[in-house]
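A single protein chain has been omitted from the complex, and every remaining protein chain is retained in its original position.
As written, the chains take the letters A, B and C, and residue 1 is the first residue of each chain.
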Amino acid sequence: MFNKIHDNIFRALNSDFLYSFKHSPVAIVSFIVALTLVLGAVLAPFYAPHNPFDPATLNLMNGFSAPMKPNEFTGETFLLGTDDQGRDVFSTILYGMRISLFVGFAAVTFAMVLGVSLGLIAGYVGGWLDALIMRIADVQLTFPGILVAMLIFGIAKGFTPIDQRDQMAIWVLIIAIGLSEWVQFARVVRGATLVEKNKEYVQAARLNGRRSGGILIGHILPNVLGSVLVIATISLALAIIAEATLSFLGVGAPPTKPSLGTLIRIGQGYLFSGEWWILLFPAVTLLALALSVNLLGDWLRDALNPKLK
Amino acid sequence: MLAFAIRRMFQSIIVLLVVGLVAFSMFNFVGDPVDSMLGQERTDADVERVRIQLGLDQPFPVQYYKFLQGAVKGNFGISYRQGRPVSQIIAERLPATLELAFVSAVLAIIFGVALGIFTAIRRNGWAANTIMSLSLIGVSLPTFLIGILLIYIFAVELGWLSSFGRGDVVDLGWWRTGFLTKSGLLAIILPAITLGLYQMTLIMRIVRAEMLEVLRTDYIKFARARGLSKRAVNFGHALKNTMVPVITVTGMQIGSIIAFAIITETVFQWPGVGLLFINAIRFVDIPIMAAYLMLISVMFVSINLIVDLLYFAIDPRLRLDKTKG
Amino acid sequence: MSEILLKIKDLIVEFPTRRGLLRAVDKVSFEISKGEVLGIVGESGAGKSLTGAAIIGLLEPPGRIGGGEIIFDGQRIDNLSDEQMRPLRGKRIAMIFQDPLTSLNPLYRIGEQLVETIQTHLSMDNKQARIRAIELLDEVGIPAPETRIDAYPHQFSGGMRQRVVIALALAGEPDLIIADEPTTALDVSVQAQIISLLKNLCKERGTAIMLITHDMGVIAETADRMAVMYSGQIAEIGKTYDLIRNPKHPYSVGLMGSIPAIKGDVKRLVQIPGSMPRLNNIPKGCSFNPRCEKVFEPCYIKRSPLIDVGNSSVACWLYDEEYKGAKKK
Partner (left out) sequence: MRLKTLTRIALASTIVLSMGIGMANAQTLNWARAGDSITLDPHAQNEGPTTALQHQISEALIVRDMTGKAVPALATEWGPSESDPNVWSFKLREGVKFHDGAEFDSEDVVFSFNRAMSEESNFKELLASVKEVRANGKYGFEIVTDGPNPLMASNLTNLFIMDKDWAEANGATKVQDVEGGEDTFASRNANGTGPYILVSREPDAKTVLRINENYWGIDEFPMEIKEIVYTPIQNQATRVAALLSGDVDFIQDVPVQDLARVGETDGLKVITAPQNRVIFFGMNQGDADLETDNVDGKNPFADLRVRQAVNMAINREAIKKIVMRDQSVPAGMISPPFVNGWTAELDAVPENNVEKAQGLMNDAGYGDGFSIRLNCPNDRYINDEAICQAAVGMLAKIGINVQLEALPKAQHFPLIGGLKTDFYMLGWGVPTYDSEYIFNFLVHTKGEKYGSWNGVRFSDPELDMKIQGLASETDLDKRNQTIADIWAVVQKEQLYIPIHHQVLNWGMSDKVDTIVSPEDTPMFKYFKLGS
């Protein structure tokens, strides 16, 4: 029994995919970095020294403490220092990363679901619906995500009750970023659908009067899995950056629940005044996160080698 | 081809109408312009007077119709904040943005294409690998951060380049250019790098990917088998074929350069339309915002059109109907 | 025996992979005389195309020559750098690929591609090169070459495109053309035309052809000699007539026996049970042993060298003096 499991694991580890992973130091390092960051963020409530989102625990007098140096008023010491509100930068980065990652993952999931379904519909139904969807995709591609986000932000604000705007900001970010990423998914899936649609089994199913849609999905999705995975990874990095940029422009996460972008926006104001840690640590974290995800995406692209345009 | 052009033109107009509608409706939510215009010492009667003057008392469709009517004639009304025709303000600001976008685009395309080719031809070389890794750092750093860091290093710490603005400009009557003065040329360096860096990495990665794809094709193998020189194969054959897909992406990147200029212009206080737009949002200057979005859409749509036409120029397969007929 | 143009000795083509080196071509040796047509047959993956690519120096990295020698017209060329090899390509050795649809750069007029090739190898000005190009097109049977020269590849049919490709291959007046499945992608109706065109043009010029195909019919009609390749090795090589009439290697026998009218596609018609082993899974000894009807002990131990039997050479222990008695057990 044990041997069999061992065999299975051994075989799995020896499969091409894992083999290529084991032999790519870049992939291993970036995977470890990304995993550490994600786990660090997810598990933050269990070990972060402070909860920066609970204002009652903040002491303003702790503000601007330098890393590892006792605060001149309160005598408290913070690993990475504190920001302008006396929030522990280390904890705030962890909690901020939760928001960045949540927005990133949710936006990519949204883009993926939207893109894959529209791609399937466009490829399968064809005709004017296909033309319409692909034209929308073209238009979407010409509009940079930032402008789309600002537009959606402006409109959504008008429809959201005032007491839900904090939550709204996050969802608007997700929708805005998701909307600017779905096209890639749709194109790949549409292409695969077009190829698969004309294959015999689908035609046969059609002739038999059976609904071929389900069969189609079952056959296409495995084919495009690689491409979708690669696009999703790269989109995740893009989404994290987009979130940071929008939050930097002030149309993003609220300042009382700062994401990495908001933190950088706050820290940017203190670049010249010597409080470098407020900008530097979140910026390095953002860079590490985006870079490791990007590197993973790059490696995935090589390893899975999907036909990507 | 004519039919194609007409169809694209028609689609473009629909796109513009939709963008106009979306943009215009957005402005109903960003804030009440009257408040920001009147300042603290205002009476309710003032508010009412101004609302009527601006036509804000009319129903939304009427406002939109009036807006479109004017827009067709290039008349976007008068800026609430500056009190001058929007078209005039945009005309003043546009050269700054276009010059910045132009320099960044040229930088991005030249370096992007060159590095893309280099990394494709020398794939697996250490230099190419280093460039590829660095490029990932480039796409992983948000633009605003790059701008701030560049200012900090080159303007504040080293004092080599100016930290903001366009330097001295020369007024050619219809165009204020910063290209003719030393300070103007020095001033454009940092913002152009900031703006172009991201696009450059993207172009580079796309060129590389496409080039690798093309280098694997039969006609490249055949070209090599015919004994053509490396130069002729790489630059004569492979590059031209690479360019077909790259042109689309590059076209869209140039579109985004103009939109991304919002961030760069904010960081560098570059007096272009992006900064104008951000200011307009702050002051709820609806005519400016509407005009800006329409302008951007027109640019995107024209860039798309140009890209499509470039396809015709570069890819004979699309010219089928002409040569056959 | 006429003068030897190309001599291949123990050629090895290998691919470094994560699981070690894979040998795709394993110690292949043969010769081609001037003006001779050598046919090479075998299933897909037998190493035919790689041998061709190795000769002209166009192995796709990470593929590389791992041993052996290639001697062309008395000069060793397997160790030449890409730049040293380049003057030979097109000028001395040309190559024609399988798919004429993808062999031509779609963005250039065929005239441009011809002129470019001509000028690379012959010192001609634009006008002369163009005249030469028109002549070539005329020779390969393109009607109205003066106007068609300015057309783009997509404006030609498949057969016509392969004619253009042949014109391009001939442009440098080479001594050897490696034709890698030149007709596979074409309609059956034009395959014969193209082959006879190629053969006739080469005959006129005294150009040798290394014709890689899995179409036995083409070989039978065209080749002076032929080689049968199996999993990177030559199983049998000899005069075409002999080999078809009297195949000696059990694989050749199966190959010929499966062709009722000596015409058709090996890939589909081979009646030998099983399939060619994958490169990472080649059995010890003779690589054909799992499928061989006449397999016996030495086949599991060691691979047979090429043994001269009549006018052919066969890599099979059946023909080894030592085992001659053993075979009829």
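As a convention for this text, a residue touches a chain if its C-beta (ideal position, glycine included) is under 8 Å from a C-beta of that chain, and two chains touch if they have at least 3 such contacts.
All of these numbers come straight from a predicted model, not from anything done at the bench.
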Request  = Using the whole complex, pick out the displayed chains that touch the missing one.
outcome  = A, B
Ask   = Pick from B:19, B:71 or B:148: which residue touches the chain that isn't shown?
value = B:148
Task = Specify the residue from the set B:80, B:118, B:260 or B:300 that touches the hidden chain.
result = B:80
Request  = Out of A:271, A:288 or A:304, point to the residue that touches the absent chain in the complete complex.
outcome  = A:271
Message = Touching residues of chain A against the unshown chain: what are they?
response = 54-56, 58-61, 63-64, 73, 84-86, 162-163, 165-166, 250, 254-256, 268-275
Remark   = It is residues of chain B that touch the chain not shown, namely 30-45, 50, 53-54, 77-85, 88-89, 92, 96, 148, 151-152, 155-156, 159, 162-166, 176, 182-183, 186, 266-269, 271, 275-276, 278-279, 281-284, 287
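By our rule, only the chains that are shown with their structure count from here on.
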Chain A and chain B, separation of their C-alpha mean positions in angstrom = 25
Key: Cα-centroid distance, chain B relative to chain C, in whole angstrom   = 53
Request  = Can you check the complex and tell me which residues of chain B touch chain C?
outcome  = 216-230, 232, 236-237, 240-241, 244, 314-317, 320, 323-324
Task = Could you please specify the touching residues of chain C with respect to chain B in the complex?
result = 56, 58, 60, 82-83, 86-91, 94-95, 97-99, 102-109, 116-117, 120-121, 151-152, 154-155, 165, 168-169, 171-172
Sites on chain B touched by chain A in the complex = 11, 15, 22-23, 25-30, 132, 136-137, 139-145, 148, 152, 156, 209, 245, 252, 255-256, 259-260, 262-263, 266, 293, 296, 300-301, 303-304
